[in-house]
Structures are given as structure tokens and as C-alpha cells.
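Yeah, one chain of the complex is gone here, protein chain that is, but the others are all in their spots.
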Amino acid sequence: MSAGEATAQAIPRPRRLPPPLACIGLAIVAIGLIMALLGPFLARHGAGELISERPFPAASWALPFGGDHLGRDVLSRLLHAAPVTIGLALGATTVGFVIGLTVGFFTAEVRGRTDTMITWILDILVSFPPKLIALIAIAGLGSSLPILIATLGFVHAPRVARVARAVAMNISAMDFVEAARARGESVLAVMVREIWPSARRPMAVEFGLRVTFSILVLSSLSFLGLGVQPPMTDWGSMVRENMSGIFLGTPAALIPALAIGILTVGINLVIDWIGGSSGRRLTEELSR
Amino acid sequence: MASLVLGRLLLGAVTLLVASLLVFAGTQALPGDVTTAILGNEATPETRAALVERLGLDHPIHVQYFEWAGRFLRGDLGLSLVNDVPVSRLLDLRLKNTFILALATIIVVVPLSLFLGLLCAAYPNGRLDSSISVVSLFLISLPEFLVGIILVLLFAVYWSVLPATSISGFRSFEHLVRALVLPVLTLTFAILAHMVRMTRAAMLEVMRAPYIEMALLKGASRSRIVLRHALPNALGPIINVIALNLGYLISGVVVVEVIFAYPGLGKLLVEAIGNRDLPLLQAVALIMVAAYIVFTLLADIVARLSNPRLRFKQ
Partner (left out) sequence: MRPVLEIAGLVVRADDGKGSWIDTIRNVDLTVSAGEVVALIGESGAGKSTVALAALGYARPGTRLVEGRILFDGQDVRALDERGLRRLRGRDASYVAQSAQDALNPAIPIGAQIAEPLLIHGIASGTEAEARIASLIGLLDLPVGIVTRFPHQASGGQQQRIMLAMAMACAPRLLVLDEPTTALDVTTQIEVLKAIRTAIRGQGSAAIYVSHDLAVVAQIADRIVVMRHGAIVEQGPTAEIVERPKQPYTVTLIDAVRPRDRRLAREAPRGPAPLLALRGVNASYEQQGWFGPARGGNKVLRDIDLTVGKGEVLAVVGESGSGKSTLARVVAGLHPRLSGDIALAGTTLADRVRRRPLEQRRRIQIIFQSPDLSLNPEERVGEIIGRPRQLYFNEARTNRDAHTDRLLDMVGLPPSYERRFPAELSGGERQRVAIARAFAAEPDLILCDEILSSLDVVIAAQILELMRELKRKSSVAYLFISHDLVTVAQIADRIAVLYAGTVLELGATSAVFTPPHHPYTALLMAAVPQLRRGWLDDAFKLRGPTAQRRAAPTGCPFQPRCPLAIPGLCERELPPLREQTSGHAIRCHRSDAELRQAQTSPVQTSPN
């Protein structure tokens, strides 16, 4: 039988457009990524360029979102800050995710005493309030970009590891994994060929949740003045700079705060779609 | 069963020990010259030496830890470096304020979120359930300062009905209530969404069980199914999420306290970091971690006790 015939006989997997909320989420995430990659090139003005003499100039054609406390263009600064906010979050999440995933999968497959030991350590690490870890670390070590990434990675890693372990344990209890072990597949082959393909979806959901969390924590740190330091800017520090404008009724602080909110809502809409109703419970529990 | 509780208590104790080590390492054992960090570059050698003496910095690091931990256990939290006030005095008021804020929020949030979560579970995938889950998905994604800013803009700036900051809030009970409204509202938004979603998820998980179908086929009413048959089995995760948020209210409200200039623990922590006030920083951090750990620990034990499978062996 020819290959063509075989393909024709195979049952097609139905493809449909994602539901409307997921489409909105996907669009938001796409725009966020474009801003992260091209933001600084799209900006009309430099990050530190003073457009107006007065603080908080009103919105106009030239300044679509108005100006900030030093009279700089909010839109341009938003674009300049995008790579910092999104890049830092992705970086920190990736660090925590790679470590957590490795540890989690490893403990799930070795079992026994090593597993008990590592799970115990993870339980201890997870019982620290995340924001406090970040604050103490930054108080002690200062807030350079590598420290921010490492600190947040340290916050993520044990949490990701717990989720990864639970996911891998569920899959590795299945008979098809047992069948692979009975064949004599190596530990690595079992993880890569058997466990990982079924773990992809829940772990993608977990990654999304972790990115959201990173964005929120990093923004909070910057808002407190403990995150990204001038002259570099992220959206959180833009909120901080312009807080005094709030009482004058200007939107300069609201705009970057909204940008953060829209981006995280977008990511969560996508996650909600990917995760469906299953597999969410585990991760949502840890999302704070 | 008893071993189960003992095991958790042991874990809690070890966690606290590790926490104290971490706090100590993160603060006292700073890299670089601590005296410079504290006193700045202009300090004279004499003042530096005095500081080294006072902090016991000339002792080996593990001795320093034990001295510190020992003092802490005796209730001696030391003097604040900024104005030589005993740390315990600074803490006293702030702790009370944070407690008031947390309590006010909990009183609002817990019943509300349980009610909404159970309502969602009673009519799953109905119009109410769908809208609550979409709205809560939005709310859970928003940074606290965005909610705070919007509330300030609306209530303090445009309508001018409530104070934007809490500084003047402690002169009378009425002031206090007015000052609390916006911070509590902000925290409510942040926590409510999380708790409703968790309650709903835990309940829906249970509502899929065959014994729920069985209850339905016994002729049980909707409220009986939800309250008598589903809720007891969903109690574990619900208790855990309440505790998680209680812990958050003690240790994670920094941003909200800063926005509203609310004189609580979180704001004190930020001030201590800004001033490099080590004894203060250590005390606040340790209290926060301890509160968080104790809450999760208690919740874990209560949740386990709520499960008859763990309470009674076969």
C-alpha cells in the first residue's frame, strides 16, 4: 500500500479556531513579544529624551499617552522598557523552569530515598513567601539584572520541580511507561520518549503561569524601587516614578500598570485555553 | 495519624530553622564591608570599630548566628540602627496595623469567596459560573498596584470620598475605617479571585465523583449535594488556599502598604531595606516567614484531619 493511500485513510484530527477569549490572549501575547523584540526601534523618542518642560504634559497627537514626571514621552518609554520587563521575566522563568524541570523529572524517575529527601527539601523551600525571598536577597545582594534573574529563578525552581514531579509521577505510573522500562529503555529514553510528550501540555501551562508570576513580582519590586535601577527602566519602575501624578489625575502611572495587567491577562487567557479544565488545579495552587 | 501530625510539625521546625539561617545569611553575612554599607564612606575608624564590636562582627560567622538566634529566642530583637529605638517597640505598632488590615480583609474575603465558589460549583458552566470564572481570571492576572491606582483615581481623586493615604487614619475609629476601605478593597480584589477560582476548582473536581451522582439519584437537593456531599471532600484544598492567603496577607502586602502609605510590617520592611537597618530587617523578615510557615503548617494539619481516610486507618 502506498504512503498516499495510508495518509488518506488516517483519521484527520479536527482543527478549529481557538475560542474568542483565547484569540484575544494570543493577540496580546503576540503584541507583547513584538514590543519586546522591536520596542526600542519603534519608539519615536529616546528613553530619556525630554519632550516637555512641564511635568505630566497632557496627551496629544505628539504624546499619545501623555508625558511623565520629567516630561518624557510615556509611549516611547513604554516601548523602550518592554524588552526589560518581558526579557527579565522570560529569563528568570527559564532559569527556574530548566532547574525545576530537571530536578522534578529526575526525582520522579529515581524514586526511593533520594526522592523522599529531595521532596523534603522542596517542601521547605516552597514554604517561604516568594516576595520576601526576593526582598531579602536584593537587600543583601543588591539589585543587578543577574541577581534579579537568579533570585526569581530560585523562587521558581522548587515550585516548578514540585509540579514537574507530580506530572511525571502520574505519567510514569502508566503502563506504557512501564512497558518501556520492561523493554529495558534507559532512564533518559524513558523520560524523553515516553514521559515528556505527555507532560508537554501541563508543563507549558506551568511555564505560562510562571512567566505571569515573574512579570508581577519583578514589576512589584521595581514599583518598590528595589528592582530595575535607573537609568534602565521597566514598566514597574515607570509606575513608581509617576505615582505622584496620580493625585493630579494624570494617567502616566496608569498606562504602564495597564500594560502589565493586559499582558498578564493575555498570557492567562492563553494558558486557560491550553490547560483546559484539566491539569490546572495543581498549578493554580502555586500561582501566588 | 499522630505520626502524620508529628511529621508535619518536625518539617515546620526544620523549615523555621532553615528560614532563620537564610534570613541571617541574607542580611548579616552580606558580602563586602558591612560597616561601610551601614555607616557610609565617611565613618571614622573609631565608629567602625564600635559598630563591629556592637554587632559582634569580629566573631566567627557561625558564632554570630548562634548569638543572634539566641538573642532572638529570648525576645531581645536588638536596637534599630537608625535611631537606636528597640526593634520590638517599632514592631509593636506595625504588627498591630498589619494584623488589623489582614483581619479586615479576611472577614470580607473568606465568606465572600466561599459563597461565590460554592455558587459556581452548584451551577457549573451556567451563566453565573462562566462570568465569575472569566472575571476572576482577569483579576488574578492584574498587578496589585494597578488595582490600587484605579481605586485611588476613582475614590480619592475623581470622587474625593475616601482618603488616598492612611497616614492620618489612626486618630479615631471613623478615620481608621475610612483609611482601611481602599487597602482592604485592593487586597480583596487580589485575593478574592484566587480563592474563588481555587474553591471552584476543588469543588468541581469533587462534583465529578460518582458519589455526587449517587447523591443526586438519592433525591438530594442541590444545596444538600453541595454542602453535605461535596464540601467536606473539598475542604482540604480550600483550607490550604485560605492559609496561603493568610500568609500572603502578613508577608506579601508590601506593595499595597506602600501605595496607601499604610504603616504596617511591609512598609517597615521596605524602610529597613532602604536604611540598611539590619536588626530591624532581620526581625521583620523572620516574623513574616514564621507567620507564613505556621499558617501553611496549621492548614496542612487541619486539612489532613478533615479527611476520614487519614483520620481512621483501615
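We call the chains A and B, going by the order they appear; numbering starts again at 1 in every chain.
By definition in this document, a residue touches a chain if its C-beta (ideal position, glycine included) is under 8 Å from a C-beta of that chain, and two chains touch if they have at least 3 such contacts.
Bear in mind that the values here come from a model prediction, so they are computed numbers and not experimental data.
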Residue in contact with the excluded chain [from B:Ala50, B:Ala220, B:Ala261 or B:Val302]: B:Ala220
Where the unshown chain meets subunit B, residue by residue: 209-211, 213-222, 224, 228-229, 232-233, 307-309, 312, 314
Absent chain, residues of subunit A that touch it: 1, 5-7, 9-11, 14, 112-113, 174-176, 178-187, 193-194, 197-198
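We adopt the following convention: only the chains that are shown with their structure count from here on.
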Whole-Å gap separating subunit A and subunit B, where each centre is the average of the chain's CA atoms: 22
For the subunit A and subunit B complex, residues of the former touching the latter: 21, 120, 123-124, 127-129, 131-133, 135-141, 212, 216, 219-220, 223-226, 236, 239, 243, 246-247, 249, 253-254, 257-258, 260-261, 264-265, 267-269, 272, 277, 280-281, 284-285, 287-288
Subunit B - residues contacting subunit A, complex: 11, 14-15, 18-19, 22-23, 25-27, 29-31, 134, 137-138, 140-146, 149-150, 152-153, 156-158, 164, 194, 197-198, 201-202, 204-205, 237, 240-241, 244-245, 247-248, 251-252, 254-255, 258-259, 269-270, 272-274, 281, 285, 288-289, 292-293, 296-297
